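Just dropping this structure here.
Selected chains only, in their assembly positions.
Chain nomenclature is as follows: A and B, assigned in order of appearance, with residue numbering initiated at 1 for each chain independently.
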Amino acid sequence: MKKIAVFTSGGDSPGMNACIRAVVRTAIFKGLEVYGIHRGYEGMIDGDIKRMHSYSVSNIVQRGGTILKSARSEKFKTPEGRKKAFDNLKSHGIEGLVAIGGDGTFTGAKIFHEEFGIPVIGCPGTIDNDIYGTDYTIGFDTAVNTALEAIDKIRDTAAAHDRIFFIEVMGRDAGFLAVESGIGGGAEFVMVPETATDLDAVVKSLKNLRKTKTSSIIVVAEGDDEGNAEEIMAKVKSKIKDDSKEFKVTTLGHIQRGGNPTARDRVLASRCGMAAVDGLLQGNFACMAGVMNQAVVYTSFADCIGKTKPLIEDHLKLIDILSI
Amino acid sequence: MKKIAVFTSGGDSPGMNACIRAVVRTAIFKGLEVYGIHRGYEGMIDGDIKRMHSYSVSNIVQRGGTILKSARSEKFKTPEGRKKAFDNLKSHGIEGLVAIGGDGTFTGAKIFHEEFGIPVIGCPGTIDNDIYGTDYTIGFDTAVNTALEAIDKIRDTAAAHDRIFFIEVMGRDAGFLAVESGIGGGAEFVMVPETATDLDAVVKSLKNLRKTKTSSIIVVAEGDDEGNAEEIMAKVKSKIKDDSKEFKVTTLGHIQRGGNPTARDRVLASRCGMAAVDGLLQGNFACMAGVMNQAVVYTSFADCIGKTKPLIEDHLKLIDILSI
């Protein structure tokens, strides 16, 4: 293998740039030529591919977003699109790919590998942490801290006015972001898709809590089974029959995707990027380079996509105990 | 004057604690006894009044929210409520008041002073900066920086995906927060209540901009004449007839009210708090202690409430020029 390319795809996450940097510099360190594909699969089809050098990734380790840009591609879902993408890679002499993204990215990469045999390896780039095969995904730690800082700020105003805040965080179908920002933020309740949300129990506890606490924070994962934060607040209000002015909703939204990556995300991203290049050179294809139990592991795309990573049991216990 | 009391009222803002601290310590420094009234006018009516000491305000200069809590009071709008409040003050021997809040707070204070002759002086505590008689209000600088950090984060993801973001910031009927966070955040457009928003012009510019820029940030003040960010995005989308997936809305919400106050807010709050006590001792009643042109000024409540503080002309020019 002499030439490889790297791209980012799907929703962006903080640390993607640190990962790109590690891929580029590890590749050069190992004597490879390296290319950057802009706007993910879309740019692969459009031939938006450029040579990268060591200096191409200077001064980006600390930046959010992705210098290679990201996009969702409908065309890549068609055989014609993928054929065109492969032809573009071939014309550049690219023999291996590093795909940074989430399960949509890996699904595309898996098919692409199966169809054309091109060596491809993934790095887990998503704030949702919903990828099997790595303890944490790149961007998750930054997103949790962003959510936490928002919760800290809202607690100031909640306490000043004796209010109950429903704060909606991202995470798609997974509750990782909600659980960790909820524990860290000292939330009274955390509602996640992985467990059935019992609103009657919440209402009962809330009535009890209000005897001693005058303000409360409820963190709602966007994928919760009882709906989004707005809907859940409406349900709670109708059940609790309390003065409604004290109930407020804040949906954190896209601020959770941006920002300078935390140390943890930069280190994880760097490590995954280095491992991806190592993996390509060692012949580990159609798999993702992640970090589990402090060590690099390669997990097949099939497992990354197909298996579900469970929440940490202790974390759920902590929420119950710490809100007393 | 031997005994005074301090309270916070209306929406809380970062720096209120620094202001309380300055009032308490200046009062003690000048030989006064000082009391804290909890939950604003509501607590004044309920008799929720406690003696404060120098140590009561230790380690709060850096905290958001208000240790005295805040509330809106319907009872204080009635003569009976105000009578009860006055009786409570009298029974504690309180001869002067410092009211930290916005125009609602000052409106109440003005009536209270007129009815009972009690000396009262205000400090401008609101994130909206919509108070005449002070260049900046306590909490505004922190809120602008919070909005700005959010805009910086969103710009990362906007750039990664070539998106157009409509970001709604607070400010009630004033555009200060939108203008300063818009200039600071490098926004392409800023929509404020003080000027007529011309959506056709925006759409035209946006089409032009898209030739060279692939992502754009549009800051919308919550009081804009064309509606909130969600409504404005819908209007723009229908006018521009562009692929809609690239248009996104983020409403920053209550994170703008919280957080550790900035240096500017802590210094301003400290200065206003000191000036309020000085003002009471000098016989400046029914007015607000603010800072204009680097100097303390006292402005009558009538003017604070009745007069409108205009946006800075240069700031509006900057937005037009800098977005090219």
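We take it that contacts are C-beta pairs under 8 Å (C-beta built on N, C-alpha and C of every residue); 3 or more make two chains touch, one makes a residue touch a chain.
No experiment lies behind these values; they were computed from the predicted model shown.
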For this session: For this file, with 2 copies placed, note down how many copies the whole complex has.
Result: 4
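Criterion: only the chains that are shown with their structure count from here on.
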Seminar exercise, completed: So, in whole Å, the Cα centroid of chain A is separated from that of chain B by 35
For this session: Spell out the part of chain B that touches chain A in their complex, as residue ranges.
Result: 8, 12, 14, 16, 63-66, 69-71, 146, 149-150, 152-157, 159-162, 165, 248, 250-255, 257-259
